[in-house]
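Quick notes on the structure that follows.
What you see is the complex with one protein chain gone and the rest in place.
Letters are used for the chains, namely A, B and C, taken in the order the chains are written, and counting of residues starts over at 1 for each.
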Amino acid sequence: MNLESLLGLALVAAAMVLILGYVAAVRKWEPRALRAIQTFQSLQRAIGLAVEAGNRLHLSLGRGNFLSSQAGVGFAGLSTLDLIARSTSISDKPPISSAGEAALSILAQDTQRGAAHDLGGEFDPARAQLTGVTPFSYAAGAAALLGEDEVGASLLVGSLGSEVALIIEAGERAGSPALGGTDNLSGQAVLYASAHNPLIGEETFASGAYLGAGRLHHASLFAQDVLRWAVILAILAGAILKVAGVL
Amino acid sequence: MKNPLLTAIAMAVGIVVLAGYFLAVDMLLTLRAILIEWATILVAVALIAGVINLFAVHWRKVTRGSAGGASGSTQIYSLVLVTGLSATLIVGGWLGPTHPYALWIFNNIQLPVETSLMAILAVVLVYAGARLIQRRLNLLTVVFLLTAVVVLLVSGPLFGFDLPGLAELRAWIGRVPAAAGARGVILGVALGIVTTGLRLLAGVDRPYEG
Amino acid sequence: MTWLDTAGALVGFLLTLMVFSYLIGDNPLYRLAVHLFIGVAAGYAAIMAINTVILPRLILPLIGGNRDERLLALVPVVLGWLLLTKISSRLAPLGSLPMALLVGVAAAAAVGGAVTGTILPQAAASINLFDLRGEESLNADLGLHLVNGVIVLFGTAATLAYFHFGDQAQMAPRVRGWFEGFRQAGQVFIAITFGFLFAGVYSAALTALIERIFTLVDLIKNFLGSLLPAV
Partner (left out) sequence: MDDLACPMCGKANPLDAEVCAHCQARLTPLFAPDSDEQRTGEDEARLATPDDFFPAVEPETYPDLTIELPAPSSDESVLPQEAADEAARGPADLPQWLNWISEASRPDSGKPEQASTASWLEEMRPPYDQTPTRPADSRLERPEAAGPLAGLRGVLSARPEAIRSRKTVVYSDQLKVTANQRAHADLLKELLETEGVPQPAPPRKTIRSEYFLRWGILLVLLLVLLWPALTGVRRAPLPVYQEEAAELNRLVDQLPEKAPVLIGFDYDPGLSAEVEAAAATVIDHLMLRGAYLTLVSTSPTGPLLAERFMRITQAGHSYASGINYVNLGYVPGGSVGLLNFVGSPQRSLPYTLDGTPAWETAGQDGLPPLKGVAAIEDFAMILVLVADPDTARAWVEQLQARLGRLQTLTSLVMVTSAQVEPMILPYYYANPRQVHGIVAGLRGGAAYARLTGRPGQPGRFWDAYGSGLLVSALAILAGGLVSVLLPLIMRPAPGEGEVGG
């Protein structure tokens, strides 16, 4: 077992311990406060409108390859979808989701079906659509969806490249602002320039915690914060040792 | 529909595959290879299921029409989609994807449309850039636009107005500050992926429970 | 140029114009082109999945493989059938078993990939910027290299710190001041990165536009040329 494997294993174990430790801790103490992120506040407002004004929300789960790290942001999107589906269950217009990866769209259907089942509602498979199977055909299909289905706002939590501009543009034209982020660097740059409320990088993964998905999502952010500083310190220490010629 | 068996399967499979990344135990690696092979096949099957689903949804729109909740125009769009899909499947499936006829469809339908979609972004993105300050005026936006403008200007020939050092500046931005920012962002994203993935492996998020 | 090529060129020409019409406004022509495109792309993806995965990895082992291979291939066949039940909403729950397996593998692949493919190598890369012995061997400009290295290191750390989710209100005032400054610096690096990437995406889009325009112009030129051979 080489050093790299050891470090990797330690990192994963540390993350797990931190998450579970935090969950155990907040049983006794108040969970810590999080910094305000305007996009999430806007999103809360959008969900409020979905409930009050019957605006439909559209959640884009992206087209990330399912057997790579791109799946991560897709899973974050699924937990957000579950949350929104439950929050807006009393709305007469439940959210719709679009995906560009078949496995992801199947999971989106399961998620929405689960939410509808728990809340005693009806599930319409058309609410979780596979709008295309390649990045651009997905984006074009999702964009068309915004035009057809009266969508109040688009939330993007998935792996999207530069083609995301098509979805945002269609949203602009249909009068439904786009909020959200992605893991893809080009996608983030485009989102930053064109979305109403962009999420930057890691913030995309925080949607669960910020929308009140519960302790474990909070715990994830705590773990991320601790590991973040661990990585920063490791890099600094490593650099110093490198200059000193020790490493 | 909570089903502990599904959660157990997901967790067990996940732990085996994840462990395989770090522990070089032969039996573990063999098992992991098998699981990944199955997953690869299942992803392909899922794609087939998705395509069948896509076909079914639009076929329903075509046949049921307004009864299926589709207006006349959407009926036509769906018809076009279904036609394109089946034509490609028949030609590509029967003659093979590299047969001249199959490539004809790719070269003259998919490629032009996709390239044109990218091309219209040339207008969309300039428009977005021009309106960005109006939307969000802050330090981030100003730095963003300045960098973008400088890089755009220097990327092409400046038709004689070649200021010394501009090309070097572009190269330096790409090599140093932009690279640093990119590295920070992807490190952060990676941390997010780790905790999100672990939530699934811990059986907290269970998207597969329909 | 065969009639097939000519037809193809015309189809491409028309589709390009139909998509471009979107710039004037969303319209049926654009939607037609896009729906055709979605269908064709889906068709190709399906063919590729069958030709490169399902046939060689599922069907062939089942037919031509030895006993063990067949037994091993049986599992994905069964799982695959279960997965296909997802198509009908009535039988969908049956498909949850293969999806659970898939999610397990995907989650693990995501975590493993992020750790071994991003966190460790990127951290190592930041550290190796200061491998001065190597630099001396390359006899590059050491001072400049060191300065750039420090900037990259600082930028990476600041950017990473920018994402800190804890509320700064709970920090001690002095710490908060430093921390805020650090995050601001991180923001600047992020902005520069996105600016550079935006320019990159834009030049890709512009090249696509140029390619389309050149293709259209060439086509028209050829067409006119064939009409007026004398000119």
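Simple rule for what comes next: a contact is a pair of C-beta atoms (placed from the backbone, for glycine too) under 8 Å apart; a residue touches a chain by one contact, two chains touch by 3 or more.
Predicted model, so just to flag it, every value in this text is computed and none were measured.
Q: Considering all chains of the complex, which shown ones does the missing chain contact?
A: A, B, C
Q: Of the residues listed, B:L6, B:A19 or B:A44, which one is in contact with the missing chain?
A: B:A44
Q: With the full complex in mind, choose from B:P4, B:G72 or B:P157 the residue touching the hidden chain.
A: For the chain that is not drawn, the touching residue is B:P157.
Q: Please give every residue of subunit A in contact with the chain that is not shown.
A: Its contact residues with the unshown chain are 26, 30-31, 33-34, 36-38, 40-42, 44-49, 51-55, 65-70, 83, 86-87, 90, 92, 133-136, 150, 152-153, 161-163, 172-177, 183-186, 189, 196-197, 209-215, 218.
Q: In the complete complex, the non-displayed chain touches which residues of subunit B?
A: Residues 33, 36, 39-40, 43-44, 96-98, 103, 106-107, 110-111, 114-115, 117-119, 122-123, 126-127, 129-134, 137, 145, 148-149, 152-153, 155-159, 167, 174-175, 178-179, 181-183, 186 of subunit B touch the chain that is not shown.
Q: Residues on subunit C that touch the omitted chain in the whole complex?
A: Against the missing chain, subunit C presents residues 23-25, 41, 44-45, 48-49, 51-53, 55-56, 109, 113, 116-118, 121, 125, 128, 131, 134-135, 138, 152, 167, 193, 196-197, 199-204, 206-214, 217.
Heads up, the rule we're going with is that only the chains that are shown with their structure count from here on.
Q: How many Å are there between the centre of subunit A and the centre of subunit C, using C-alpha atoms for each centre?
A: 17
Q: Where in subunit A do residues touch at least two different other chains?
A: If we look for residues of subunit A contacting two or more partner chains, we find 8, 11-12, 66-67, 69, 72, 75, 103, 106-107, 109-110, 113, 133, 136-137, 140, 144, 162, 185, 188, 190, 192-193, 200-202, 206, 221, 224, 228, 231.
Q: For subunit C, what residues touch not just one other chain but two or more?
A: Subunit C, residues with two or more chain partners: 31, 34-35, 37-38, 41-42, 45-46, 83, 86, 92, 95-96, 99, 102-103, 105-107, 109-116, 118-119, 123, 126, 153, 156-157, 160, 162-163, 190, 193-195, 197-198, 200-201, 204-205.
Q: Sort out for me which residues of subunit B touch subunit C in the complex.
A: Residues of subunit B touching subunit C: 1, 3, 6-7, 9-18, 20-22, 34-49, 51-54, 56, 73, 76-78, 80-89, 92-93, 96-97, 100, 104-123, 125-126, 129, 139-141, 143-148, 151-152, 155-156, 173-191, 193-194, 196-198, 200-201, 207-210.
Q: So in the complex, which bits of subunit B are touching subunit A?
A: So the residues of subunit B touching subunit A come out as 1, 18, 21-24, 36, 39-40, 42-43, 46-51, 53-54, 57, 74, 77, 114, 117-118, 121, 124-125, 128-129, 132, 135, 144, 148, 182, 185-200, 202, 204-205, 207-210.
Q: Any idea which subunit A residues touch subunit C in the complex?
A: 4, 7-8, 11-12, 32-36, 66-72, 75, 103, 106-107, 109-110, 113, 123, 125, 131-134, 136-137, 140-141, 143-144, 147, 162, 170, 173, 185-186, 188-190, 192-193, 200-203, 206, 209, 221, 224-225, 228-229, 231-232, 234-236, 238-239, 242-243, 245, 247
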